[in-house]
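Every protein chain except one is present and positioned as in the full complex.
Moving on to subunit A:
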Amino acid sequence: MNSFYNSYLLIITFFIIALSLPILSLSIGKWLRPPSKEGGRGVSYESGIEPFHDSRIQFSPQYYLFALLFVIFDIEVIFLFPWAVAYGKLGMFALIEMLIFTFMLCFGLIYAWKKKVLEWM
C-alpha cells in the first residue's frame, strides 16, 4: 500500500515545482522592476486594436456541437482503454461488443456529417 502512495510523491514534487515556478518568477519580477508611475500599462501593445464592446457576447451554437462531438468521442476513448488493456483475457465476444459500440458512435458522426455540422458557415 505504501509503495503505491510513494509512487505519487513524484507527482506531488512535480506539482509543487510547477506551482512555484510562476509564483517565483512573477514575484522576483515585481521585486526587480521599477514601479511604474504613469498609467497606460493596460493599453494594447504596438498599435494593436483597441478593445471595444463587451467580451461576454452570445456565441454561435455551432461551437457547442463541436464541444459535444469532442466529449462523446472522449468518452468512447475512455471505454477503449480498459478494453485494450484486458483484450488478451476477453477475446472475440468483447471485440464484437466494442464494434457495436464504435459503430453506434460512428453512426452519430456520419449523421453529424450529413447534417453539415462539421462545415463552418
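Going forward, a contact is a pair of C-beta atoms (placed from the backbone, for glycine too) under 8 Å apart; a residue touches a chain by one contact, two chains touch by 3 or more; residues count from 1.
FYI, contacts and distances are computed from a predicted model.
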Response to the item:
Its UniProt record identifies the chain omitted here, from "ABC transmembrane type-1 domain-containing protein", "Xanthine dehydrogenase subunit D", "Cytochrome c biogenesis protein ResB" or "NADH-quinone oxidoreductase subunit J", as "NADH-quinone oxidoreductase subunit J"
Practice prompt. Could you list which residues of subunit A touch the chain missing from the display?
Written response: 1, 4-5, 8, 56, 58-59, 61-65, 67-72, 74-76, 78-79, 81-87, 89-90, 93-94, 97-98, 100-101, 104-105, 107-108, 111-112, 115, 117, 121
